[in-house]
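Single-structure report; data block below.
For this view, one protein chain was removed and the others were kept in their places.
Chain IDs A and B follow the sequence of writing; residue 1 opens each chain.
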Amino acid sequence: MDALFFWILAAAAVVASLLVIGQRNPMHSVMWLIVSFCALSGLYVLLGAPFVAAIQIIIYAGAIMVLFLFVVMLLNVPTETPTEGPRRLLTAGPRRFGAVLAVVLVAELAWALRRVQGAAMPVNAAETSVHAIGLRLYRDYAFAFEATSVLILVAMVGAVILARRESK
Amino acid sequence: MLAPVAAWLGAHGVSPFMLRLIVQLGLIVAVFFALQISAAVLVYMERKVAALVQQRYGPYLVGPHGLMQPLADIVKLMFKEELRPKTADTALFYVAPVLSAVAAFAAFSVVPFGADTTLFGLLDRPIHLAAADVNVGLLVIFAITSMGVYGIVLAGWASNSKYSLLGGLRSSAQMISYELSYGLSFAAVIMLAGSLSLGHIVDAQAGYWFGVIPKWYIFIQPLGFFIFLTAGVAETNRAPFDFPEAEQELVAGYHTEYSSMSFALFFLAEYVNMVTVSAVATDLFLGGWHGPFLPEWLGGVWFFGKLFAILFFYIWMRWTLPRYRYDQFMEFGWKYLLPAAVINLLVTAAVVVYFGF
Partner (left out) sequence: MPEPTLNSYLMLSAVLFAIGTAGVFLRRNLITILLSVEVMLNAVNLTFVAADRFFQTVDGQIIVFFVMTVAAAEAAVGLAIIIALFRHRESLNPDAFTSLKW
C-alpha cells in the first residue's frame, strides 16, 4: 500500500515539476509548483515525518508561494516576450547546454546509485514525534535557530528597502 | 451492547478491520454531509438573527417560519446562468472556488466532535470521532487554512476585473497577516496541553477545579481566546473584517464576477470555514465535548451546543459592529494583536515552566 502511494506521489511530483519549468504563464508555473509541494508533503508523511510535511505546506505552499503570486500579480507580465532583435525566444546554445547538463546529472547519479545495493528502508519505524524534534532543535541547534531568526529579520528589512520606490 | 452483532458479522466474513474501515468511511461521509447541512442551517440562522437584531421578521413565507428558505436559495443559485468574463483566465477562474471549498472541508476533517467510542461494543477498540485523527491535527488545520488563501487570490486575479483584484489582494494580505496571531494563540494552548492532537487537548480539559469551575482553557487563557477569535474572524473574512465583501466599496470584492454554482461554492466555503474556526475554538478553549449532567457518550450534544453559541456570536457581531477601515485593521493586526499574542505565549511558557503544569 505504501509502495503504491510512493509511486503515485513521485510521479505527481515529477510531472508537476516538469510543468513548472514548461509553462509560459508564470502564474500557472506557481500553481504547478504548489501541486509539486503537496506531492512532496505526502512523501514526507510516508517517510514518517508528519511535522515536516505540515511545515512544508504551511511555509512553502502557504507563505512563500503567496509571496510569488503577489509579485507576479504586481508586475503583471503574463507571458515571456521575445528579446529585442532577431534572436529567438531561446537560442540553441543555452538550450542544448541546459538539457545536456540535466541529462548528465541524472545519468551520473543513476550510475552511482546502481552500484550500491538498494538499501531497504526500515518498514515499521515509528514516526518522528514533534517532541523529539523540539528537544533537538532547542537544545543542540539553539544557536542556529537564533541565527535564522536574525537572518529572517535582515531579509525582511532588505526586501522592504530593495522594493521601495525611490522618492524623488 | 452491540458486541453480539460484531461477533455475528465476524462469523460471516467481516473482520474487525473491515468493520472499522466501514465505520471510518461512514464517519467521513457523515461529517461531509453534516458540514453541508450546517452551511444551509447557517444561511437561515444568519438571516433570522439579522432580522431579530434589526427588529423585523426575516424569512417568513417559505415554509413554517421561513425554514425552507435555504432550500429556496439553493434552488435559485442552481438555476442562475453561469457567467464568465471573456478575458478571464479560464483554468484559474474555475479552479479558485473549488480550491476554496476543498480547503474549507478538508480543514474540518481533523476536528473531533465527540469522545472516543466503541459504538456500544460494535468495535473492538475505541475509534476517534473525527473524519481523520492525526497526531499533528492542529498543524494540519493551520496548513489547510493557509491553503485557503489561494482560492481568494486566484479568484481576484483570474476575474480580470479591478474590483476583483483589489478585493482579492486585500483579502489575502488580511488572511496572511492574521495567520500569525492565530498560530501564536494556539501555540500557547499546545504548551498547556502538551500535545498537538485535538483529541488530547480536549481530554486535558476534563474535570473541574474545586468541583465547580470546569477546567476549560478559556479560564486560564482569556487573552488567548480573544486573540484566537479575532484572528479567526479575520481569517474567515467576516464582519467587522469583511473587506473582500465590502459592498459599499468593492461591489462584491473577489467574487464580483462569479455567479450560480461557483458563487455558491464560495458561499459554502465561507460558512464551512466559520464552522471550522468555531469548532476548533470549542475544542481548544471551551472543553470540547465535556459538560455536566450528560454521560460521556452524549458529549456530542455539548459540543454542538458550544459550537452554536460561538456561531451565534459570529452572526451577532456581523450585524452589530461597523466595518473597520483597511489601514486601521492592518495596523491593529500587526501592531497590537501580534505583540499581544507573543506576550501571551511568553507568559504561558513562563507559567508552565515555573509551576510545572
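We adopt the following convention: a residue touches a chain if its C-beta (ideal position, glycine included) is under 8 Å from a C-beta of that chain, and two chains touch if they have at least 3 such contacts.
Computed from a predicted structure; not experimentally measured.
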item	value
Which displayed chains the unshown chain touches	A
Missing-chain contacts mapped onto chain A	2-4, 6-7, 10, 13-14, 17-18, 20-21, 23, 26, 29-30, 33, 36-37, 40, 43-44, 47-49, 51-52, 55-56, 59-60, 63-64, 67-68, 71-72, 74-75, 77, 80-81, 83-84, 89-90, 94-95, 97-99, 101-103, 105-106, 109-110, 113, 116, 118-122, 125, 128, 132-133, 136-137, 141, 144, 148, 151-152, 154-156, 158-163, 165
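Convention: only the chains that are shown with their structure count from here on.
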item	value
CA centroid of chain A to CA centroid of chain B, Å	30
Residues on chain A engaged by chain B in the complex (per definition of touch)	27-28, 31, 34, 50-51, 54-55, 57-58, 61-63, 66, 69-70, 73, 127, 129-130
Chain A partner contacts - residues on chain B that touch it in the complex	89, 91-92, 95, 134-136, 139-140, 142-144, 146-147, 149-150, 153-154, 157, 165, 169, 172, 176, 179, 196
